[in-house]
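Below you'll find the structure, written out as structure tokens, and then a few comments.
Left out: one protein chain. Kept in place: all the others.
Here is chain A:
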Amino acid sequence: MSKKKQKRLIMRVSILAVLLAAVSYTIYSSVTGDERSLVRAGDQAPDFILEDLDGDTHQLSDYKGQGVFLNFWGTWCEPCKEEFPYMQKHYEVFKDQGVEVIAVNVGESEFKVSNFANQFGLTFPVVRDVNSDVMDAYSIGPLPTTLLVNSDGEIEKVITGEMSEEMIVSYMNMIKPESQESSE
């Protein structure tokens, strides 16, 4: 009889466990909601190819071996504007250490984007995501959003919202390839 009792207990435990797992999964999925679909730290950065203002194409995977500071922005977005002078300033320092900055505009007109780039004297590639393709791939919500991609093409960190100058410097340090560090 105790054998039967044990069998029954195992049965009950397994049924309750299956139910608990299903319920937990459902509630977890629903509470975390859209966040779940976001591209997160630790993920491989989705590859993309976009054209810059000079008509040159930039493909993310071509930058393997370098750290990529990937910034999504729009001309009307105030915090985005605040970041650009710092990004430009430190890009000039870090580009020789293997850090590339790619600024992805969220599909505004070439006129607006090139005016903006000229106004801030940007020397890093500024590309336009005309069909919202790359934004969709990276599930970009509010602007600005910055992704730090390391030399292995892996996302180190996702930053939503404005960054201070100190943050920009520390982030660029974070994705600086190691070989470059040791050669210093």
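Just so we're on the same page, a residue touches a chain if its C-beta (ideal position, glycine included) is under 8 Å from a C-beta of that chain, and two chains touch if they have at least 3 such contacts; residues count from 1.
We take it that contacts and distances are computed from a predicted model.
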item	value
Protein name (UniProt record) of the chain left out of view, among "Paraquat-inducible protein B", "Cytochrome C biogenesis protein", "NADH-quinone oxidoreductase subunit N" or "ATP-binding cassette domain-containing protein"	"Cytochrome C biogenesis protein"
Among A:Glu110, A:Asp152 or A:Glu178, residue touching the chain not depicted	A:Glu110
Missing-partner contacts on chain A, residue numbers	1, 5, 8-9, 12-13, 15-16, 19, 22-23, 25-27, 29-31, 33, 36-37, 46-50, 59, 74-76, 106, 108-112, 114-115, 127, 129, 131-134, 136-137
